[in-house]
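One protein chain omitted, others in place.
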Amino acid sequence: MGNIEKLSGNLEAVKTICNYGGDTAKKCYQCATCSSVCPLAPDEAPFPRKQMLYAQWGLQGKLLNDPSIWLCHQCGDCTKYCPRDARPGDVLASLRLLATRELLPFKFLHTLYNNLWGLPFLLLIALLIILPVLFLTFQGIPNFSDPTVFPYNPELHYKILFLDLPARVVMNDIVFLSLAIFIVAIMVNAVGKLWQNYLDYYQIPQAYRYGAITILKNYLIPALKEILAHTRFEKCGANSWRANPHKMLLFAFVILFITTGTVFFLADVLGMHTPWNPFTHPVKWMGNIGGILLLYGIIGLITGRNRAVLENSLKTSYSDSFLLWLILLVGLTGFLIELGRIFTFYYNYTGYIYVAHIVLVFMLFLAIPYSKFSHLVFRTTAVIFDFYYKDIQKKI
Amino acid sequence: MFKKPLLVVGGGISGITAAIEAAEMEADVIIVESSPTLGGRVAQLRYYFPKLCPPTCGLEINYKRMKARGNLSVYTMADVVSVSGTPGDFKVKVKIRPRYINENCTACGECAKVCEGERVNEVDFGLSKTKAIYLPHPMAFPYRYVLDKDALAPGDLDRIMSACKYGAINPEMKEEEIELNVGAIIWATGWKLYDATKIDYYGFGRFANVVSNMQVERMASPFGPTNGQILRPSDGAKPKRVAFVQCAGSRDENHLPYCSYICCLATLKHTLYLAEQEPESESLVFYIDIRTPGRYEKFFKRAQSEANIKFIKGKVAKIEEDEATKDLLVTAEDTISGKRITERVNMVVLALGMQPSVAGQTIPGLILDAHGFVMEKEGIIPVGCAKKPLDVMTSNETATGAVIQALAYLR
Partner (left out) sequence: MEKIGVFICTSCDIGNRLDISELEATAREQGVNSVYSSEFLCSKEGREFINTKLKEEGLDGVSICACSFRVNYDVFNFGKVAVDRVNLREGVVWSRFPIGENGEILDDSVEVTSGVAFKDELMALAKDYIRMSVAKLRVYKLPVPYQPEEEISKTVLVLGGGVAGLTAALECAKLGYPVILVEKEKELGGFSAKLKAQCEAKYPYTQLVKPIVFSLIEEVQKNDLIKIYTGATLTNLSGAPGLYTAKIKQGPKEEEVKVGAVVLATGFKPYDASTLTQYGYGKLKNVITNIEFELKAAKGDFTRPSDGAPIKSVLFIQCAGQRSDEHLLYCSSYCCLASLKQAKYLREADPESQAYIVYEYMRTMGIYENFYKTLQNDPGVFLTKGKVLEVSEGTNGKVKVVIDETLFGEKVEVEVDLVVLAIGMVPTTKDEAILNLEYRQGPALPELELFYGYADSNYICFPYETRRTGIYAAGAVHQPMTIDQVIDDARGAALKAIQCLTAIEMGHAVHPRTWDFAHPEWDLKMCTQCKRCTEECPFGALNEDEKAFPIPFLTRCRRCGTCFGACPQRIINFKDYSIDMITSMIKATEMPEQGYEQYRFLAFVCENDAYPALDMLAYQRKSIPVSIRVIPVRCLGAVNVAFIKDAMSKGYDGILLFGCKFGENYQCHFIKGSELANRRMENVQETLQQLALEMERVTIDTVAIDEIDKIINKTNEFVNLIKSYGENPFKGW
């Protein structure tokens, strides 16, 4: 308390926050109802009252360096009880979006991801990257109405080193491996920045600033445990319904991630090529379970949200619905392709569906840094920091 | 000098003031009061802030001024149904509920002695019961009993009828509607306490020891349910540690969006009651802003020096009950330290806000604003807490001021 903080209200920042859906922040008169009803806020550093004040003054710096905004799960209890109708839950959601933007390069992508008018451009980008690779690997424009030409072309093979890969696989590998590398690169960089901010914000003494390895070794596992168990989410009062579908969705992603990994190994490396029989093949089972969980979770979230909006405990921005529907469509197209081989009446359209699917998957991948999907990474970071901070608090 | 009488709706302190001030201008005045007695809210208070003097003192003077006036008449248990006509010539329909007691009543109390049926005493905000035949309170005006027929026990009617030597009980009385022709109307229907059960997270009604500020006022009153002692409802013990929840319902978009003006001062007064009763006791006041305008600041200082008060800037948003002790755990963020605290207290007092009595009603000829406060229009002048949230002194300024406006319409 001894040191004096130089402050000045930032009108521009306030306006930006308002544009990102934080406009209600100004209504707050700091009664701190939110901080006391919040089921997730820790007693020693409760939120979101203070974050609301930062927002009102446009103190971006303070907001971006504050893990609290990521620890918030938008339960909506604060919003429900706020006497000024300042909707702290929604304000923090918009602050997270803002933080994401600040942390990443190529901000135009963030803009495209969080505005309806950006949607066509996103599709365009996806196609511009996917189609050339497709034409390249399929040696010209294939006949999309004939699945035996696209995507399941038995003739087209590529021998790379000891591998023997069908065109389809080569195409996907080129597109998604490079995309993955790009995403991992920028996210690692962003997380590094964020972590540094936290350390500085909490003035962690050098002695306690461990390296990445130690941090992950000590705190990643407990954090992941907690995230998978959704313990924080389940504390939510007003919007507790979200815990279960969100958990299922998370599981779905984990399972599908493993599935994709296995497929990559079995098919690309060991050459056991798909399509496999969906009824007999164990990997297929895994994939289908993942897919079903995904649909269950996403539909649960969409319907739940609509209900919550009616009850006014939650407000749904474009960024919210965009991601929900994107995930839903990815799931649906995925299944359509698979079922095409059982219900043959639309089997001939598989080619088109396949293109749609990979375009959607492409957009979903890119959404990890640039949409609210980023919480997958940043919230995890914040939770890890939370564990880390609590731990060293004891030591200091 | 004046052609038509003045109608004053509401017989609380504002209404009484307006009526007398007008009557002493030699105008004819009619008071229409909904309850069985004049006096309104102030008759329920033990003391006024900031002087800590009993409101009954002012009522006594006002009653005496009224009694000396032949030009002032009072209808109790009466409600205005509709207002029509024009300024200077209003037609006002008034519904009068039966009291079942006529002017023969000498208030000797023989009837109540033999009456077995009981009813909840709304004057004590449910903290006590009266007999089915009862005197509203010691400063009742008119000083006459009231019969609540529904509360009578079997056989009561015969018992009370034969107990009354003066033929004062008339169970056959019917509701009647009269029409008054008046030149102007002063609307002084005052306020009602906001319904605390609507603020679910405070547990009022669920937790025995969460009480309202007006209940504290009644307990502190020598004519109240506990003969002037502030006690925990759960076990009748004197609370040692009490939490006061400011803005309970007020300044809240989910309840009353405006500030109720008096709650901070009332709470400070209550901390002084506690200090007077139990010098060791501690008061925790959870507030957003302490609002003691003008000279009331002195009262704020007085409370700080005479009572043992801890002020916490942060609104209470969570109250839990300890099953065993019936103590309460009150949670808020202390916004100055930035920490979330939970305090154990013996009793919680909700500083409930005021809602206009007419809120939610539709009375043809009367315009209400979004909150239910009465809006002024030609010849119909709202005063006191029917106009906006106010303290007693300012209410009486509006009430007195309204008279000079009203008189212009009576000529």
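Going in written order, the chains are labelled A and B, and every chain counts its residues from 1.
As a convention for this text, contacts are C-beta pairs under 8 Å (C-beta built on N, C-alpha and C of every residue); 3 or more make two chains touch, one makes a residue touch a chain.
Only a predicted model underlies this, so the values are computations on that prediction, with no experimental measurement involved.
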Touching the left-out chain: which of A:K50, A:K247 or A:K284? A:K50
Where chain A meets the left-out chain, the residues are 1-9, 11, 14-15, 18, 26-30, 50, 53, 56-58, 84
Can you list where chain B touches the absent chain? 13, 17, 21, 24-26, 46, 48, 50-62, 64-65, 67-68, 104, 106-109, 135, 138-139, 143, 165-166, 221-223, 251, 257-261, 289-298, 301, 313, 335-338, 369-371, 373, 375-376, 388-390, 392-394, 396-405, 407-408, 411
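Following the convention adopted for this analysis, only the chains that are shown with their structure count from here on.
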So in the complex, which bits of chain A are touching chain B? 29-37, 41-46, 49-50, 81-85
Parts of chain B lying in touch with chain A, wherever the complex brings them together: 201, 247, 251-255, 288, 314-318, 331-333, 335, 338-342
